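Every protein chain but one is kept in place in this view of the complex.
We just call them A and B in the order they show up, numbering each chain from 1.
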Amino acid sequence: MNPAPTALAAGAPIRPLGHRLARWAGPTGPLSLATGLVLAALVLPPLAVLLQVSLTTVNPDGSPGALTFEHYARLFADPALYRSAWNSLLFASFATLVSLLFGGVLAWVVERTNAPMKGLAYLTAIISMGTPYILYVTAWLFLFGRAGPFNDWYRSLSGSTGILFNPYSLWGMILVEGFLWSPLVFLLLSATFRAANAEMEEAARMSGASILDTVWRISLRLAWPAILAMALFVFIRNLESFDVPVLIGTPGRINLLTTDIYLATKEVPPLLGHASAFSVVMIGIVGVLLLLYGRVSRSAERYASVTGKGFRPRPFDLGRARWAGGALIGFNFVIILGLPLVALLWTSLTPFARPIRLAAVPSLTLKNYRAVFGVASYLDLAVNTLLVAAGAATAAVLITLCAAWIAARRRAGGTALDQLATLPLVFPGIVLGVAMMELALRAPFPLYGTLWLIALGFLVRYMPYGMRYAYSGVLQIHRELEEAAGVAGAGPIGTLRRVVVPLLSPALLSGWLFIFLIAAKELSMAVLLSGPGSQVMAVAMFDLWTNGQGGELSALGLLWALLMTLFATLFYALGRRGSAGAFGR
Amino acid sequence: MPERHHRRWALAGLLALLAAPCAAADPALVAAARKEGAVTWYSGLIVNQVVRPLVDGFERTYPGIKVQASRLPSGEAALKIMNEARAGKPQADVFDGTAVTFRLAAAGVIERYKPEAARSFPEGARDANGDWTALNIYVLTPAINTEMVSDAEAPKTLQDLLDPKWRGRIAWTNDPTTAGPPGFIGNVLTSMGQEAGMAYLKRLAEQRIVNVPASQRVVLDQVIGGQYPLALMTFNYHSVISAKDGAPVRWLPMQPAVEVPNPVGLIRNAPHPNAARLLIEYVLSEEGQRVLRDANYLPANPAVPPLDPALTPAGGHFAATLITPETTANKLDEWTAIYNELFK
Partner (left out) sequence: MSPATLQVHKLSKVYPTADGPAGGVREASFTLEPGAFFTLLGPSGCGKTTTLRSIAGLETPDAGSIRLGERVFFDAAAGVNVPLNLRHIGMVFQSYAIWPHMTVFENVAFPLRVSKQQRYDRAEIRRMVDTALDTVSLGGFQDRSATRLSGGQQQRVALARAIVRQPRLLLLDEPLSNLDAALREDMRTELKRLQQQIGVTTIYVTHDQAEALDLSDRIAVLNGGRIVQIGAPRDIYFRPQSSFVAGFVGATNLVHGTVQAGCGAEAVAPVLLADGQVLHCLFPRPAAGSARIAISIRPEAVTLTPAEAPRRDGWNRMQGVVATSGFLGNMNRYGIRVGDAVMQANTGPEAIFPVGAAVGLHFPSDSAVAVPD
């Protein structure tokens, strides 16, 4: 052997330039490229519109005018900027914490222990996802507000005229937002815990660790990449959240960064420059966060747990604490589902808005339900909505499956795909809606005003969620299971279709259902993109909401949630059977 | 609700039968509209209550012309109509809405049209140039929860609103239009004069009025539900509707009230211009206006008095400040700025 005097022989950490190209020339190169093209086609045009809107003035006819930095200047010129930014940071951080703690602990209890009533936790998560946010938030405000039963009881018990809870506060916002997103955390993390390798926890228990020790030192550490990804995701979402800050913050005069922006989008016509500038700044921040995340999770493969050796996670025996676990599940049910549903049911049965009081019981009526059933067009709207949501969910799952696989396996272009697919997370719905509208108006084929356009908009908006589901799913598949398929002669598509998809099916089904449920209740884009022939349910609900037909809205919302629940339950039953077949459980 | 629903349908059918022979519409227009066969309406009105009955009535009167109605909040309506116009693909023929009209006029996307049916309308209910015609009238007044506020305690004048007992207990929508706080501000400045008006508004701002991020109707519901005893800038007919159902609510004829016409108009380069004109004629006709009236709205057509005449300034004998789209175009930005500065 005569060593060639190359950089390699000298041991320098230099990769030949050709190496990067070689990765692209690898078997997944074409798939990366194709996925990248699709993602770019979906995400970049709205991004371009966003940039343009953020950098131009608006002429009276709505066309973009001169170049300006005024929108950015206005962001930073706000005298209360630091206060708003601080509020936003507090809000996003603590709401993330609430979601993670609540959803995460719940997921662990349900998946890894023998606590009772586990089905209830799933039911809660699913129904809550099928219920429109506006109903949710107003239900909580109704219950905990000044005239709500809790403050009512407090006044009658204490004899004071004040209030015990003030939901119109920063803490009220944090709790509401935290609870609002805990079902998502619950569903995503329960997939992670379900796939966890029980032997590692058992080894810790054998070494003398208590359950808490084991959870803290082993379970949590093993799920760390998934938890971190989730935390980052929820944090970003909270940071750019509009609805809760506005619905609760405006009456409480608590300004967040997004409050002002939301109000600007409510002007006629909406002032989008400000919102777009904010989104652009957010995209920068999120890009940095995602890069950081990429670094931290580089070792994520170490945590892969579904091996080829077959797995059968065994739950912890909590002993007497079983009932504490059950109580947590029950509490979750009451807070996330029970109370809001009671509030909705009450509103749907009262002839006009009334506080929950015994005196009001005789006036209860079914007229709101009769009214809902009397509107024949709701059927069309329901069908439209189901079609659009199902179409968007299916497309999003397919695209993010490819993107997440490439990204999680660190194939060529993976990081770029991840960033592209996550980008729409920071597009405000109305900005994305305007972008989609502009693009559809310029499309050479009839797209404007069709259901296709709404589906396309939903696809872009909810891709990031599909990405998270698929990504954490892929991380849990032992790499050798895929490599074996490659060595056995399967190409990337074959490997995806025959090995990755079946193994990923539980994660994909959950992702599909999640997107389906939230797309079915999306409002801001639906209002803008619906044509006369493509109205969806959310627009009808918005109609009822602005018209103050709270009773009818509650009735319709409850019926809608019921339909969604039936749908989701059916779906889960099928999915469970499917995955039971796949994993011999 | 269904009772009213059925009655409305029956009424619409009956009216159609009666009205068809004597419909004043120009036969040439009807023929041209028939040829177009369809008309698209971007409406800010409530679909189930008004839009659908109007559409049903129109389609009954003019069979063969299909109305496609799309419910849009003002902001979104303005965005869509302007973007469609700029792309050279106008989709809608007819629009309505208090907040959109002046913006559309400024953007040059309105096709002027002076409807036959509006010839008898008073001056404030139609545009001299034909940009718009009032479809109905909104009267905005304060409203109280009658269980929380007795008649004696209820504020009678604008000055009464400054009473410290209301501090933090008054709510209004945060809708940045003339039907929201900017309209209230305009009313104060117009009725009191610029200087006294500003002084009043500064004192009112100290009452820390709660900005509710929802429609006027939702604010009223929160008053009914006991969240707030008093709300400003509510549509007075809403209080009447709810009170009929037994809700503890009453509107206050505090003077001057705010009167805002809800304009309807024709879109430039509309794909169905004749059917659009026919639809506008229909909704402004006595027949169309009766449909509005039966849905508890205040008709713009003087020939169709409201169900409760006391709701209008004329019928109820109270003073009101009329804010037309022209005033809006000139003043809204100024009033909104005051709102943002003092009340947010």
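Annotations for the structure displayed:
Here is the rule we go by: a residue touches a chain if its C-beta (ideal position, glycine included) is under 8 Å from a C-beta of that chain, and two chains touch if they have at least 3 such contacts.
Remember, it's a predicted structure, so these values are computed and weren't measured experimentally.
Put simply, the hidden chain is in touch with A once you look at the whole complex.
Only one residue in the set A:G287, A:G330 or A:P502 touches the chain that does not appear here, and it is A:P502.
Only one of the listed residues, A:A40, A:L170 or A:A490, touches the absent chain: A:A490.
Touch with the chain that is not drawn comes from one residue among A:D213, A:D380 or A:E480, which is A:E480. Although one chain is not displayed, its contacts with subunit A can still be listed: residues 1, 3-4, 6, 8-9, 11-16, 18-19, 22-23, 25-27, 306-312, 478, 480-481, 483-491, 494-495, 498-499, 502-503, 581-584.
By definition in this document, only the chains that are shown with their structure count from here on.
For subunit B in complex with subunit A, the touching residues are 1-2, 5, 40-41, 46-49, 52, 68-76, 78-80, 82-87, 89, 91, 99-100, 103, 106-109, 171, 174-177, 208, 210-215, 217-218, 220-222, 224-227, 238, 242, 245-247, 336. Listed in rising order, the residues of subunit A touching subunit B in the complex are 60-63, 142, 145-147, 246-247, 250-251, 253, 263, 265-270, 351-355, 363, 367-368, 370-371, 374-375, 377, 434, 437-438, 441-442, 448-449, 527-528, 530-533, 535, 539-540, 542-543, 545-548, 550.
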